[in-house]
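One protein chain omitted, others in place.
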Amino acid sequence: MPKMKLKDIISPFYVWQRSFEKPYTNNKPIDERPGAPSYRGFHVNDIEKCVGCGTCETICMNNAIDMVPVENLTAQVGDSGLRPRFDYGRCCWCALCVDICTTSSLRMSNEYAWVTDNPDDFRFTPGVDEKPWDDHPLGYRRDPDYSLLKLERPAMTMLSAEEGLNSFDEVVHGFTPEQAIVEASRCVECNICVATCPAHMNIPGYIKTIREQDFEQGLRLLYETNPFSSTCGRICTHRCEDDCVISHLGKPLAIRWLKRYITDQIPAEKYQQILQHKITENGKKVAIVGAGPGGLSAAYFLRLKGYQVSVYESAEKAGGMLRYGVPTYRLPDDALDKDIDYILSLGVSIHYQTTVGKEIDFQVLYDENDAVFFSTGLNVPSGLRIKGEDHPRVLSGLQVLCDVASQRDPGVGKKVAVIGGGNVAMDAARVCRRIGAEVTILYRRRIEDMPADPEEIEEAQAEKCKFVTQAIPGLIEKAKSLKQVVIQWGEAEMVADDNGGRPRPVLQEDKMHTDSYDCIISAIGQAGNYSFLPEDIKQQLVSQRGKFTVSNHQQTSNTKVFIGGDIANKTADAISAIADGQNAAIGIDEVLSLGMGTK
Amino acid sequence: MEYWITKIAYYLLTVSIVMVYGLLLSAVIAKTMARVQGRVGIPLYQPFIDIMKNFGNRTAISHGIMFYLGPVFRLAGGLGTLAFIPVIYGSEMFSNFHFAGDILLVMYFIFFGQLGMALGAGEGGHPYSAIGIARGLAQMTSYEVPFALAVIAVVVQYDTASISQIVAAQQGGFMNWTVFTNPFAVAAAMLAFLGMTGYAPFDVVMAPNEIPIGPATEFHSSYLSLMQINRAIFAGAKLVLFMNLFFGGAGNLIELVAKTWAIYMIPVIVGVAFPRFRVEQSVRFFLKIPTLIGVLAIFYVQYIVLK
Amino acid sequence: MKSLINRLTEQFKVSLEKQTKSDLCFIRVNKDDAEQLIRHCRDHESYTHLSFLTAIDRIEDNKFTLTYLLHNYQSHQSLGVHVELDRENPVMHSLHRLWGQMATYQRELKEIYGIEFPGSPRLNDEFFLEGWDQIPPMRKEFSTVEFCEERFPIREGRQSTDAKQTMKVEIYPGRGE
Amino acid sequence: MKNEDNTFANNGLLPEEMDLFCNARPVPYEPYSIEVVEKFFNWMRANSLWIMAFGTGCGAIELNPLMTSRFDANRYGIQVRPTPRQSSVFVIGGYSSVKTLKRIIRSYEQMQGPKFVLALGICTINGGMYWDSYNTIKRLDHYIPVDVYITGCMPRPEALLSGFFELKRKIKAGECDGANRYVKNLDWYKDNQKRVIKKWDMPDYNW
Partner (left out) sequence: MPSISQQPHKFDPPLEPDLTSGKYVKIWHGPQHPGITGNMSLELTICGDEVAHCKTHVGYLHRGFEKLMERRTFIQNFPVVCRIAVPEPAFNEYLYAAAIEEIAEIEVPELAQWLRVLNLELMRLASYLMWLGGSSGSFGMTTVYQWTVTHRDYILDLFEEMTGARIYHMYITPGGVRAKLPEGFKGRVLKVMQGVEKLLYEVEKVVFNNHVFKLRSQGLGIISKDMIDEYGIVGPNQRACGFERDLRKDQPYLVYDQLDFEVVTETESDAYTRAWVRYQEMHQSVSMIRQVLDKMPEGGSFHADLPNVLHWNVPAGETYVKAECTRGEYGYYMVTDGSEYLQRIHIRGPSYTHAVSVMEKLAVGINIADVAGLMVSLHTYPPEIER
């Protein structure tokens, strides 16, 4: 028992001094104290910005988020058309969804009071269902310095520009295992890219196999949709990466190189054992014209379905543009051969140096087979359409590439001008640099307008190709020496298009230049060659702007004829051709198994 | 007969006034305590609403006949206490049923309600009620000692057992109030009053963190409102009694309000400053200093005042 | 810590599992030696403070691992003692006479893992759960999600849409199968 | 569950306990027939909300500020009563484990009508954080009738206060009939309760 002290009796009365001070109480408790500026209150979603990737749904540990279709919003490339709906009977306001939001569309307001007697009200789609806090300016946002997503790509090891210039060795080395895992783990598995990929490859699926180091499964996934994985892993135009949701805030995933990484891990001789394709013959025959990516892809898928496939190729080797149009420093032959060899190993019969229309008649193919697929590609270079373009020192880009690929000397000389801004122009320029020429690239518009891959442009710049932009060639003249040629070109000014199209270059007559080169490489586009088609079939095929109109499954109005590749699609790249081949196979299978289109 | 009817009518009027006043006072006190706690506190009408609400509850369950009677006894205790205390000195209207020995009856009635409550709460069957009642009775018996001593001192001092005569004896200036003529008796009585009002440190009966609500744990709805009404009346009666015995009574309503408020503030001032005693500490406290002072008061009266 | 392990190895059949940091290491000991070892650590090595006792369900090895974490207030080092139990018949000697708090931990483990500690006081009293009629909940084979679905109804009206399927249906129907 | 005379069987009780508990069924209570009286009492009820002092989950932590000086709910007639008999509002503070649910039901049934339930936090609405926990119920309205829901985790005291204001509004409008709903659908509620509370060692209705 404590001793009683007078101090202990009197001191507690000090409590009364508080009654002379201002009370602690808030007068208007509900309005007086809004949430702090970064309070994690109710969600706000900018549905214009949101692409419906569903990463918020994935990270939510409370299963509070559903991705739901929204009125007036449809799925399109790069946007699933779904939007997150929150269940406020589940949400715990941890804001992980805000932190991980790939587009930064999701944020939180500082509103926090929501009271109702109907518990089913607590489900809402922010941005769609109007809520009083939609316009609150304050509230939690992800700190810009803090990200749960990995926005940076591991640096790809590449040959330096100097090293590259000395050889035709592959420039890109491919990921190291550590890099591959780091890169693969950046994927959020939203599946948005699948729609973008023309072949609709299971991209998140095979990226996952890299994380799990299960390359065999990866290869199986790749070969479900794309028999040219090794090739596409190198030269694909990777439109999937443009729509990768990570690209909204950072660098998109290097999907292409991850694909390459998988195929690089598996030697060609193990393909058969891993993929274990079992073919049940169905006795039907399909002829394929052109052993490019489109043709071989169709051959692969048709073969898997049990068709007897014969491919007719005019060149010595299969691969088409992949072999003759793409230089080996981008796509080494062995990588291409790896893919082609596997396709051929399935029992596809291929007839080299057999040009349809010369060695064999299209009509024969048409009659002997149950269906015909052709993807002959664009192999006729377009002319410059200026005076003097028939000068012998004016070469076509394709020709140069083809010569180099066939180990012939293209004879370009030491000082070369390349006209054009597409991939062919870049390739031609870089090839010329490698065989020791000085290269100047002339292009009508600006660099950002160039249709070539940005990486290619960058690499061309690094390899010291001289870029002369906004240069419109006017006239090609003979030079003093036979080995030279003179070009007259004028500077152009970019004029904004009134109709909102892209700006158009207008020649400035007073700023003309004249240069002389050893040769001029024209690489401004290609067209197809359909001379092998019999007239009656040609009549049946509809074409628009030089491209054939085909159905969803590459079928033409002649039910037996299927067309794919550059001559049928607008994008004119390898992966589209592969996709066309695949779809044609589906279409042919549908038609034939339904008993349509038989002889 | 007419005399009694008037008397009863006047009494009922007094009861209602004291009840309303008691409720208002409790709200004022609650607000005062809230102020010390740094807040606004309940509105003044809150006690009335609480009572009405409890009356308006749709269900009420009973644990037996004594459970019914508990609050009734309690209220009877309050009403009885008030019945024999003249509220305003000199006013026929507010003099109630005072008679020569009324103080003894009042002392009895102060006990009565508590006992009735004990029966009711016991029937409720809740252990906290039982503990609370045990505590309440223990504490009451202990604070009754100094209080009784103080009353005895006053009775001896004024040589009467009638409250109105005690008040009358204190008229004629504040120096005639018992508080100045016999401070020991008042000290003992006020210490007992601390226990009677049930504020800390003597809130062992209700003791929210020990035996929440105590005896009233099982009471609800109209039972509870009866008890709340009684609390107001009983508090009023006690205040008036103390005012009459020790602070010279009240000649008019204003004086009544001022004095009773001031008396009520004393336990409040102590109450917010101290935690709660344990019950045996409380008993020990009352049986020590206040009792000594009470004894002293009698001696003081006997040997100094009356000399 | 090294010297401690050496001293212990001399007297008991212990094996060092891992030393994660300078003041914490884990050793493994036989079930039957555990009581002696722990008593020794408490009485002679100043490991007087029992931080906790818990179990790990290693369903893939068909084992329960008990972890006794002891702490030495003098050297500020902690020693984790692992004891492996058979998962089919998990029985461990009750150590409730070493520490007053041990019985509580053992009671918890009995309830959430079903590990028996014969002789431990109040072992079979309900601790966290009331009226539990399933296998002990912390065991790995107990699926809490399935149990919830079966027993606790949730609010209807929740449905999520798969982005891949939606995009396939809306953007490229029929292609890329 | 029912005896023939429409009383509870109280199967959960031991035979010697049977006499200690009442087995009558509760009946619904109709409002006062005179509308003005009912309105008057509703106003009183709305302005004298006595909370049951039972912190059933984490929500109790925000009741402290609400009831103390900063927010001072006392001035709105809200006060805490430590006994169910005298309380009229039951604030379910978030998740309730099965063990607590049993106590909630006992306390709720001991409260005297009209009684109101304020469900606080996400866990009462659809399981919240603990949607996959084996020991917490997911939706409170299956077990006791709920009048007002407040979302949040934790709801701020202000949100809580808005919940109380909404409750007041509903009471004044005469829309809070949870107690009657409970009595009218008692069998359904009891079924739900007994489905999760496996150790039912109490009478069927806790008078």
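We call the chains A, B, C and D, going by the order they appear; numbering starts again at 1 in every chain.
One rule holds in what follows: a residue touches a chain if its C-beta (ideal position, glycine included) is under 8 Å from a C-beta of that chain, and two chains touch if they have at least 3 such contacts.
Keep in mind that this is a model prediction, so the values were computed, not measured.
K.L.:
Which chains here touch the chain that is missing from view?
P.N.:
Across the whole assembly, the hidden chain touches A, B, C, D.
K.L.:
Among A:188, A:258 or A:335, which residue is in touch with the absent chain?
P.N.:
Touching the chain that is not displayed is residue A:188.
K.L.:
Pick out which of B:31, B:74 or B:276 touches the chain that's been left out of the picture.
P.N.:
Residue touching the chain left out of view: B:276.
K.L.:
In the complete complex, which positions of subunit D touch the hidden chain?
P.N.:
Considering the whole complex, subunit D reaches the absent chain at 52-58, 60-62, 64-65, 68-70, 80, 82, 84, 95, 97, 99-100, 103, 107, 129-130, 132-136, 153-154, 156.
K.L.:
Which subunit B residues would touch the chain omitted from the figure, given the whole complex?
P.N.:
Touching the missing chain: residues 33, 36-39, 127-128, 131, 200-201, 203-204, 207-212, 272-281.
K.L.:
On subunit C, where is the contact patch with the chain that was removed from view?
P.N.:
Spelled out for subunit C, the touching residues are 18, 20-21, 23-24, 26, 32, 35, 48-52, 54, 56-58, 67, 69, 73, 76, 78, 80, 93-94, 96-104, 118-119, 121-122, 126-130, 137-138, 140, 142, 144-145.
Convention: only the chains that are shown with their structure count from here on.
K.L.:
For the pairs A-B and A-D, output the one whose chains share more C-beta pairs in contact.
P.N.:
Contact tally favours A-D.
K.L.:
Taking each chain's centre as its mean C-alpha position, how far apart are subunit A and subunit D in Å?
P.N.:
From the centre of subunit A to the centre of subunit D is 59 Å.
K.L.:
What whole-Å value do you get for the distance between subunit B and subunit D if each is reduced to the mean of its CA atoms?
P.N.:
36
K.L.:
Go ahead and note the Å separation of the Cα centroids belonging to subunit A and subunit C.
P.N.:
One centre to the other, that is 49 Å.
K.L.:
Check each residue of subunit B and list the ones that touch at least two other chains.
P.N.:
In subunit B, residues 37-40 touch at least two other chains, as defined above.
K.L.:
I need the residues of subunit D touching at least two other chains; which ones are they?
P.N.:
Residues 69-70, 72, 75, 125-127, 131, 139 of subunit D touch two or more partner chains.
K.L.:
Which pairs of chains touch each other?
P.N.:
Chain-chain contacts present: A-B, A-C, A-D, B-D, C-D.
K.L.:
Which residues, counting only subunit C, touch subunit A once they are in their complex?
P.N.:
155, 157-164, 166-177
K.L.:
Mind listing the subunit A positions that touch subunit B in their complex?
P.N.:
12-16, 18-19, 21, 23-25
K.L.:
For a test of understanding, state which residues of subunit C touch subunit D in their complex under the given definition.
P.N.:
Interface residues on the subunit C side: 128-134, 137, 142, 144-145, 147-148, 151-155.
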